[in-house]
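Supplied in structure tokens, the structure appears directly below.
One protein chain omitted, others in place.
Here the chain labels run A and B in written order, and each chain numbers its own residues starting at 1.
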Amino acid sequence: MRRVFGALGGFAAFVALWEGYKAVGAPEGTAVWGVHILPRTDDLSMPHLYTVIQRLGHPELAGGRPIWRVVLDACLFTFGITAAGFAAGVLVGFLLAALMQRFGVIERGLLPYVVLSQTVPLVALAPLVAGWSGRLSFGPYPWQDWMTVSTIAAYLAFFPVAVGLLRGLQSPPASGVELMRSYAAGWWRTFVKLRLPSALPFLFPALRLAGAAAVVGAVVGEISTGTRGGIGRLVIEYAREATSDPAKVYTAMLGAALLGLAVAGFVSLLEIPLMRHRRRVEVNVI
Amino acid sequence: MTAVSIAGVTKVFNAGRSDEVTALSDVDLTVDSGQFVSLIGPSGCGKSTLLRLIADLIEPTSGTVTVAGKPARQARRDQEYGIAFQQAGLFEWRTVRRNVELPLELRRTPRQQRRARAEEMLGLVGLSDFGGHYPAQLSGGMQQRVAIARALAVHPPLLLMDEPFGALDEMTRERLQTELLQICAKTETSTVFVTHSISEAVFLSDKVVVMSARPGRIVATIDVELPSRDEAARQSTAYFDTVTAVRKALRS
Partner (left out) sequence: MKWARTVLPPVVVGVLGLAGWELTVKLGRIAPFILPAPSAIWAELVEQRGNVLDAALASGANALAGLIGGTVVAVLAALLTSQARWLSDVSVPFAAVVNALPIIALAPILNNMFDSTSSVPRRLVAGIIVFFPVFVNTLRGLREVDPTHRELMDSYAAGGWKFARLVRLPSALPHLFTGLRQASSLAVIAAVVAEYFGGLQDGLGARITSAAAFTAYPRAWAFVAGACALGLAFYLTTLLLERLAMPWKARS
């Protein structure tokens, strides 16, 4: 209940801040030593929030479908791609974590790179992976734009899962591992009955991080590839029209926010049956 | 002069609620100047609560607590006691020396004096060479010694200890017990010591106060007369007899 209040309260504070600043801020923005540090407050740069809501109901172009439908469709499209990438990333992350737990050598060899990969902007590769579309094919299946986007989402999702799950798999106390040994349980049995359940409190926070990363990867990927039909493309398109139709780009932003929430909600749904009565452990992935 | 005087103290937690519990019921206790008094009893008998009442970390529901001739609250403000807990509670971000200097800092003692006093206390507990180390580099026993040095840094007339050796192994415990007695003798502090261990209580104290389970009451006060307070004492008949007496009182 507190969480809902928190979200609502924060949202209310945001609305107050936005409209409040619009009311008192200088129309040309505020400049300190020639650098604009506060934005312009005229309706073109900062439309009233109510205008944005209204815009949702109006058509996209003259005589087209209402914006909220366009945005929603774009969200769904991107959600599908994100989900595909997320699933792939989680799977690979899972396999890698299991491998690293099983073979210490692999852990020592690969983990530094996995951790380092979180400190560098790998998503910068997006425009380069985008170059694959239209030129690469697996047999009869040509590489399509959406696959690029999924790939980018997948490898942004894969790292937090690999690190978080590895920590989780290594978390059972030595006494627990020795107990399984005394039952003559092999690596697989120990993995399934001890390590996996112990890893769950570490896995879900990592999944949430991976989900958010996948969304960012998908949005940036869509922009780099120019994929039509997704929310990333919509944000850029509407941003171009900002001078004539300022509220439009904000509707696209709402869509992007909705996407992020949907993915987070999806992970939380997975969590409910598996994490009842258990505390969560936040693992710092770098 | 009495160091501590407790009269008719009762402590009730969560009064009026469904989880109300009477931790202490009508307790009287006196600690004379320079005396070493142990509080012993089963879990939940209120001995830690009693210690915290003396320290003014909690307030009694009824009754009075007098420390160094003042009400407990005033005594805390005037820093009339030093306290050591089961967890050494050292600040991991400060060196050992700076940890011992903490109460002196709070009293705005000038830097030179602080330094000198801290060195003196570290010498007292045998850790002069470790002033520049960080707590994480010290063993549990050493950390506890630093905590004792810190507790005595302001040269308080009263020392309060809540199972300070509880987390240590037997050998370290016995060694620290001997050291503690030497320190208390040298500094002439009165001590109130909470413990679970009968042997520890008898070895250390002039007086062992036995408490009953909830609601906490004082069941017996046993005076301890040992020929000496060293390793030989641990084998003496007087020691074993007193231990038996305390055990009987606990069982009753």
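A few comments on the model shown:
Note that a residue touches a chain if its C-beta (ideal position, glycine included) is under 8 Å from a C-beta of that chain, and two chains touch if they have at least 3 such contacts.
Since we're looking at a predicted model, the values are computed, not measured.
Considering A:W68, A:F94 or A:W132, the position touching the chain not shown turns out to be A:W132 (whole complex). Although one chain is hidden here, its contacts on chain B can still be listed: residues 55, 57, 76-77, 79, 81, 83, 85, 87-89, 91-95, 102-103, 106, 133-137.
Interface residues of chain A facing the missing partner chain: 2-3, 5-7, 9-10, 29, 35-37, 39-40, 44-46, 105, 108-113, 116, 118-128, 130-132, 135-136, 208, 211-212, 215-216, 219-220, 223-224, 231-232, 235-236, 238-239, 242, 246, 249-250, 253, 256-257, 259-261, 263-264, 284-286.
Going forward, only the chains that are shown with their structure count from here on.
If each chain is reduced to the centroid of its CA atoms, chain A and chain B end up 55 Å from each other.
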